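Every protein chain but one is kept in place in this view of the complex.
Up next, chain A:
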Amino acid sequence: MGNCLNGDMKGGKQAIGGVQQRPTSTTAVANNAALNDAVDFFFRSRGQYPLFSQIELTLSASNLIDCDITSKSDPMAVMYLRKKDGKLEEIGRTEVILNSLNPSWIEKITVSFQFEVVQTLVFHVYDVDTRFHNVPVKTLKLKDQDFLGEATCVLSEIMTRPNRTVTLSLTGNNTAGVNRNLGTLSVLAEETIASKTVAEINFRCVNLDNKDLFSKSDPFLRISRIVESNAAVPICRTEVVDNNLNPIWRPVCLTMQQFGSKDTPLVIECFDFNTSGNHELIGRTEKSVAELERLCRQKEAANFVYPSLSHGRNKVLKGQLIVDRFVEKVQYSFLDYISSGFELNFMVAVDFTASNGDPRTPSSLHYIDPSGRSNSYQQAIMEVGEVIQFYDSDKRFPAWGFGGRTSNGIVSHAFNLNGASYGDEVVGVEGIMAAYASALRNVALAGPTLFSHVVDKAANIASQSLSQNSPKYYVLLIITDGVLTDMAGTVDALVRASDLPLSVLIVGVGNTDFKQMEMLDADNGRRLESSTGRIATRDIVQFVPMKDIHSGQVSVVQALLEELPGQFLSYVRSRNINPLGAPAI
């Protein structure tokens, strides 16, 4: 129920889950890979966006080859995920359709779409032998069936198409001579509808019981969902209102993913906040979302009950729960925007300061190993770039270096990585790698470490794109080894850019103390403040140190790109921008 250590009183009283994230909100987002199911569920249901979306894939095929003699093939499709070591992990199967070379399967295969990972899907189509009909599909042994063809694609490729469909050619598994035309497989992806509806509810209470001795209660609400096993899973908690028996809380925003369905019973408990962490229960009530809507419409109130200790009747209290406002709306997800045509554009900035070490020595972070092993910089570029590439339509990336002395002898904090004077763009992740390697030969490492120039450049590009008709969101990746020299200047640049469609991802390589970077990340809720008194409109920075990642189970990519969909959504939602072609809310 929140960490109620004596130190973090303010944090302990904040609302958790179900809070509408305005761009100006200070509630921190905790996106850590969870350790157990209960914690995972609790943190996963933030009102902003799910960490991953459940996608349903519908498959159909056409022009399959005929394997049976007297009738047509009886096809079934199996879907696998290709893991990092190349092995295939089965995700699901469709049903068997009898006697058809153009099947449209009804059974959908569900997969969780993780934005930050490249998910390679492999489909195998089989002809199921007659003796195996009327047997549950799951028990079929695939090696006993006739193989009809294989197709591969990447999940993000499907999600970025406008109609979310991709048609793949089936190929043979064994490379034997002639490549027969094995037909095609179509894959349609849909996000499960449940994740879009959102209910915004304003709660208020009157006549609560006083649980404190010398002052009044400090009430807050906790809303839980009852699951099949009759256990209650908490989905959100309001903030604490001090010293008030008739509290009014800020609106609570619950997604359908959190409350299940409008008729699922929810338990609403009202507690008195205690700094020790032992919050005293004032009362509870059970209402579904549909009942809460009715309470609001008919302007009724629900009485709290206090569960009795003996097995007698629960005590009905004077305290009542009132719903002042109930609004149901549709919240589009990150995928909705991307597949409707929103482009993500990627920019790179590489640290060329002397603190990296002379590139010729093997201990330098910029050392190019002749045996081909990537250094930290190359690794970071490859991993993040691989995923972002799918979303960048033209695959042309501006690439800069900072802190280096270029051939004209001047130290620049935003020089073109490709060394060209005509432009800063490179093509593809390979282009970035090539420009990086050539820059290492032509640029001398210097210093100091400043981000403000590259952030300003990125902000400039983002603001110029505003006048165009196609919506673009920019992502600046800064790979750095060290401590910032000019923290104030960097903060000023970030605050200036916080209102623009831009995110800044900072990867820290090496072993320095990255405390400054963590301040920029603002995950603790302290918004960045510039020297002119302006405060960052939203948190646009995400920082990840490589050394933490290499020791743990989370990859750089997963840590870095977790916040990106949320930052993107905070931009579009605060301006009421809908996916292209979507009806206005």
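Going forward, a residue touches a chain if its C-beta (ideal position, glycine included) is under 8 Å from a C-beta of that chain, and two chains touch if they have at least 3 such contacts; residues count from 1.
As a working rule, contacts and distances are computed from a predicted model.
Asks: Consult the UniProt record of the chain that does not appear here and report its protein name from "BON1-associated protein 2-like", "AP complex subunit sigma", "Lysine--tRNA ligase" or "Proteasome subunit beta".
Replies: Hidden chain, UniProt protein name: "BON1-associated protein 2-like".
Asks: Which residue from A:S62, A:S112, A:S463 or A:T512 sits in contact with the chain not drawn here?
Replies: Residue touching the chain left out of view: A:S463.
Asks: So one chain is hidden, and I want to know which residue out of A:R294, A:R527 or A:K547 touches that hidden chain in the complete assembly.
Replies: Answering carefully, the residue with contact to the hidden chain is A:R527.
Asks: From the listed residues A:R250, A:R294 or A:R405, report the one that touches the chain absent from this view.
Replies: Hidden-chain contact among the options goes to A:R250.
Asks: Against the chain that's been left off, what residues of chain A make contact? List them.
Replies: 22-24, 26, 248, 250, 459, 463, 465-472, 496, 499-501, 527, 529, 532-537, 574-577, 580
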